[in-house]
Every structure is written in structure tokens, then in C-alpha cells.
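All protein chains but one are shown at their positions in the complex.
Entry: subunit A
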Amino acid sequence: MNIIYMLLGISVVVAIIFFAAFIISVKKGQYDDVYTPSVRMLFDDELVKTNQAKNSSDPKEKSN
């Protein structure tokens, strides 16, 4: 039953890893704006499509 020391140690370490991940994500500002990413993730596919369209057609760059 001494294995419980090891199991406890593992469970606490795993918990602390997740906890550290949480702290880091807060620190990096991931919780500052919780709305925009939810919209942004829906764009990605469409972005690729327009990119391809652009590459296949004659790339006319109209920079300012």
C-alpha cells in the first residue's frame, strides 16, 4: 500500500502542472478578451480559400 505515496505525489504534481498552465495563460492575457477568439476561429477556413483564390488568379497588389 506504500504505492499510495507515489500515487499521491503523481496526482499532486499533475494538479500543479495544470494549475501552472492556468496561471501562465492568465498572465499572457488569454482571459482579457474572451469574445474575439470565439469569432476569429470561425474565419480560418475562409481565409485559406481566399488565399488560394488569390494565388491562382493573377495577383494584383494594390497597395496604398
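Keep this in mind: contacts are C-beta pairs under 8 Å (C-beta built on N, C-alpha and C of every residue); 3 or more make two chains touch, one makes a residue touch a chain; residues count from 1.
In this section, contacts and distances are computed from a predicted model.
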Which of "Sodium:proton antiporter", "Peptide/nickel transport system ATP-binding protein", "ABC transporter permease" or "Cu+-exporting ATPase" matches, in UniProt, the chain that is not displayed: "Cu+-exporting ATPase"
Residues of subunit A in contact with the chain not shown: 1, 4-5, 8, 12, 15, 19, 22-23, 26-27, 29, 31-36, 39-40, 42-43, 46-47, 49-50, 53-54, 57, 60-64
